[in-house]
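Step one of this worksheet: look at the structure below.
The complex appears here minus one protein chain, its other protein chains still in place.
By written order: A, B and C. Residues from 1 in each chain.
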Amino acid sequence: MLMMIAKRLGMAIPSLIGVVIVTFLLTRALPGDPAAYFAGPAATPQAIQEIRVKLGLDKPLIEQFGRYVVDLTHGNLGTSLTTGQPVATELRNRLPASAELTLLGLLVSIVIAVPLGILAATKPNSILDHTCRIISTLGVSLPVFFTGLVLVYVFYFLLGWAPPPLGRLDVFYTEPPHVSGFYLIDSLIAGDVPTFIASLKQLVLPALTLGIFSLAPIARMTRASMLAVLSSDFIRTARASGLSSYTVIVTYAFRNAMLPVITTLGMVFSFLLGANVLVEKVFAWPGIGSYAVEALLASDFAPVQGFVLTMAVLYVILNLLIDVLYGLIDPRVRLEA
Amino acid sequence: MKRRDLLKSMTALTAAAAVPAPAIWSSAKAQTRQETLLIVSESGPNNLDIHGVGTNVPGYEVSWNCYDRLITHEMKTLPNGTPYYDKTKFKPELAEDMNVGDLSATFKLRKDAAFQDGTPVTAKDVKWSFDRAVTVGGFPTFQMSAGSLTKPEQFVVVDDHTFRVDFLKKDRLTIPDLAVIVPCVINSELVKKNATPQDPWGLEYTKLNTVGSGAYRVTNWTAGSQVVLERNDKWKGGPLPKIKRVIWRIVPDAGNRRALLERGDADVSYDLPNKDFSELKNDGKLTIVSTPYSNGIQYIGMNVQHPPFNDVKVRYAVAYALPYQKIMDVVLYGLGKPMFGAAADTPTEVAWPQPHKFKTDLDKAKKLLAESGASNINVPISFDLGFAGVNQPICELVQESLAQIGITTTINKVPGANWRTELTKKNMPLFTNVFSGWLDYPEYFFYWCYHSGKSIFNTMDYQSLQMDTFIDGARAAAATGNWDSYDKDVKGFVDLAYTDMPRIPLYQPYVNVAMQKDISGYQYWFHRRLDYRTFVKA
Amino acid sequence: MSIVAASPPRENALAALIKHSRYVISENPVTGFAFALFVLIVLAAVLGPHLVPYDPLQSDTSEALKPPNLHHLFGTDQLGRDIFSRVVVATRLDFFIAVASVVLVFVMGGFAGVAAGFFGGWTDRIVGRIADTIMAFPLFVLAMGIVAALGNTVQNIVIATAIVNFPLYARIARAEANVRREAGFVEAARLSGNSDWRILAFQILPNVFPILVVQMSLTMGYAILNAAGLSFIGLGVRPPTPEWGIMVAEGAQFIVSGEWWNAFFPGAALMVAVFCFNLLGDGLRDMVDPRRRT
Partner (left out) sequence: MTADPALSVEDLSVQFRTRSGVVHALDNVSFSLAKGETLALVGESGSGKSVTAYAVMGILDSAGRVTGGRAMLGDLDLLSATPKQLADVRGRKIAMIFQNPRTALNPIRTVGRQIADMLIRHGGVSRRAAPAHAVEMLRAVGITDPARRAKAYPFEMSGGMCQRVMIAIALAAKPSLLIADEPTTGLDVTTQAVIMDLIGDLASDLGMATIFITHDLALAGQRSSRIVVMHAGHVVENAQTKDLFANPRHPYTAELIAATPDSAQNLDALSAIPGSLPDLRRADLPPCRYSERCPRKVAACAQPLPQAAPGASHIVACWNALPDRAQAAYPPAVSAA
């Protein structure tokens, strides 16, 4: 198992290097001039040039890249122009917000999509199957920001069931003491049930928005994988053995069918991290997605680079976790590795 | 619109029936809420110090409320009842007395004033702060220079509580310039302790910490998300503010901001789309205050150095082609003061802004364009995406109108952060923009916008010796109180601006603020941001 | 089901395809519905500007923000433009974005993937690395970055969408080519003296093609969503060009004030199109490879 992890990490290194290079080049190609930004509204061209020299922006690209890499190895991701704070600090502060939201969104999606997929697979090509397919396809056919806005309009503005879309916690609650950075977890650790409820309420709509968006891939994969497993030899054996349909579907088929679904979850998570960017904007969510969008539009290099790098690292870690999880479920992987 | 009404009544019904989230607040929390002002806006500060590098406009609001200046403005009341700063009358803030001489002004500081860490405010701090403003460069230094405050030698510590500003020359903007946001007084000892050799003015420290003697201090700031300010109970610059805590949340989506206001969750917002303001105003559930920008104009600018707009006839053609009234109707919803279509016999006034005499007349526009001989004009029309709500429909309407006289345009959205970079380059042929000067004097506006100096707000790259003469003349005359000459020069530059027409004023925008009915005490300031100190929550 | 091992009767290939399609549609009526929708979308894309009652760019401030009525089926927008006309005319641009980006990625990803699968070795490694690197980005953010860096044009939106989908196509093509490399008919072609390139062009590509075509339909939906998302954060097509995404994004500000039709109709059009492409993709997959249906 450890060997496998090490091997996976080794394989991830080239793509991380690729990410660093691509991000660097991409951000340098952004329009806008940080020197002009720093120099302020009334700057003379000379003043801008001075600042350019100070920021090292007059150096050849390759030298700038060298400096960037050296900074990276020291854990220095630079400072954001727009917010004026070190990127590493801000990413650290904002990452839990995004992670909590995305994970919950994924959870919502799994809770809805997996049963849908199973239902569809048990009766392929029935009305039920078509309905499941239409529901999940509809979910992925709506722009995620549109879904979010409509949910806010209906559940907050019209019905008043949801709290105002004002970020992670109602303004009159204080955040729970920082342990994991996840308000749901931290508030429980602190035994603060009202805060737990308040932060859960804030999470419901954005998580639902993300969940709806990612129904389709999970439901499809569950259905396909369930169909494949249900027609496999060992399910035939189980059915011929007269095991109860619950045992056949849940203990035998479902657990086997989950293996490809878990792999898909990795992709879906990455997909959701992208969608998050838009959802965070709608719900004023203080996550890294909204941070990156603002920075990108402002041609603010450092946060964009930091964000992409964080995402790439997350992606690698996530895939690793999935491999580990896969190994836990599937003895073939665990015992043969 | 029956459906709308239905929706509204539904909203009211459900609002009454729904178990409101705040029900779980304890009475203590309700109490807190009573003393807390919740503001929602589109964007937040990027720096808590106005002297900082690249501090944005929301950052000014923090500075205004967290730092004191030597002097500030008196209030007057507009005909509609809105308190409005009086540009001619000053009152002490940190100073208890001001004595303006011929070439200097002397200030006596309050003896009881103290910074929030308890250190008394002394003349030393004032000098350090002013030295900083004229030295750090960028916006603060430029703003100081607008009042002819450029050298540290001008700032003299007489004794601990006496401070003198020496004038380099007579300038009627010097005293007003001491009441703007920039010359704020900073706790110099505290900042020096946190300064580094690379950063002798401690800008990194004040970026994150408010270290003034002002009425509020920032206790929590998450960039792009929220700012929390707590009242300084020992504030001496004025009567103790009623609001104990201000929570300023950043809500990027305008629809959500309106929803928050309408449902009573937010107390104040000042950057909704005009349409929302106009509807909320008619709706009557909220208090809406609309005040024209002092010394501000939204305009269509043209680069006069390059074809096709180097030809004044083409500029006239554009001025006759603009869909002024359409813009007033569907972009502003009437929340703006027209700056076009003055009657032909209207005399030029000694005031700014004032309307020009062009109005939409496509035939005239076509004729002028034909006379100019320009053809096949195809230019981008640019706008600042940061204010897309107004700028984009303006550009779309302008594009449509210009197409009718044969000028083809493509709309070019410039992200907010790049807008100033683009302005600096002075190569956008056609654009819309808004400019408003803090100091409400015509010559101040013209100095920024029409003088052939290096101001980036002369976005048309307009260069005219005659214009420079008028502007410089007006400034000199104002300084010496030669009002006849002043009036002549002001009329001169206004007339010239409307004769050469490098930029076409559209309207004077309004500052709109929406508040819950139980909120009062809003005041209009030249900087157009909120002053928390006078707000009251009933 | 070992019983159908017998070879199917020979039929005219076209007749067989029609018969098979009819079967797929009868088995899956949703696909038939999606196909009908698709025809409608194509018609709107081709004929759109000739079908609409108003000039989609023509403002009429006296008619601004009118709710749907007989003259304006979908109502009017802030500048009094007819939303119905804008929605219909927008079909062409959205369809173009979808098709162009998909064709582009089909060519890029398809060739790279086939080459990687067929030649293996360094080609495979390089293509694999590029795909891995792209995959490590959150896709939407990468698309944003590309459009922000290259500039805000339709062309760049198309390029960005193609790039973020590259790994998907490259991988599918690679896997298919890899399997077929060892297949009997390729072996036979090789033994009869065909060059690698000939084999690639005449034996491998035609076999990989159908699998990728299925993917194309699914990606078309994604392309439209992607463009809409870019519009929402201000990176989409230039105003006042009608495009569904930007119309939804701009209409969103009118939802709370009750002018729901601004966002609703373009949103519905967008949803219907994406929905149709997705369902069609499913159906195509059934036709091309019955067992692969997921």
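Here are some notes:
In the analysis below, a residue touches a chain if its C-beta (ideal position, glycine included) is under 8 Å from a C-beta of that chain, and two chains touch if they have at least 3 such contacts.
Owing to the predicted nature of the structure, the values given are computational and were not obtained by experimental measurement.
Residue A:243 is the one among A:159, A:204 or A:243 that touches the chain not shown. Between the chain not shown and the residues A:146, A:213, A:252 or A:285, the one that touches is A:252. Contact between chain A and the absent chain runs through residues 123-124, 231-234, 236-245, 247, 251-252, 255-256, 329-332, 335-336.
The rule is simple: only the chains that are shown with their structure count from here on.
When every chain is reduced to the mean of its C-alpha atoms, the one closest to the centre of the whole protein set is A. Pairs B-C and A-C differ in how many C-beta pairs touch across them, and the larger number is found at A-C.
Ranking every chain by how far its Cα centroid lies from the centroid of chain A, the top place goes to B. Computed centre separation for the pair chain A/chain B is 39 angstrom, with centres defined by C-alpha atoms. With centres defined as mean CA coordinates, chain C is found 46 Å away from chain B.
Within chain B, contacts with two or more other chains are made by residues 7, 253, 255-256, 259, 262, 385, 415. The set of chain A residues touching two or more other chains comprises 31, 149, 153, 157, 281, 297, 299. Residues 12, 14-16, 18-19, 22-23, 26-27, 29-31, 125, 130, 133-134, 137-138, 140-146, 149-150, 153, 157, 216, 220-221, 223-225, 227, 270-271, 273-278, 281, 289, 292-293, 296-297, 299, 304, 307-308, 311-312, 315-316 of chain A touch chain C in their complex. By the touch criterion given at the top, residues 7, 10-11, 14-15, 18, 20-22, 24-25, 29, 32-33, 36, 38, 40, 46-47, 52-54, 56, 137-139, 141-142, 207-208, 222-226, 247, 249-253, 255-256, 259-260, 262-263, 265-266, 385, 415-418, 420-421, 424, 454-456 of chain B touch chain A in their complex. Residues of chain B touching chain C in their complex: 1, 3-4, 7-8, 253-256, 258-259, 262, 273, 275-276, 279, 325-326, 329-331, 385, 388-389, 392-393, 395-397, 399-400, 410-413, 415.
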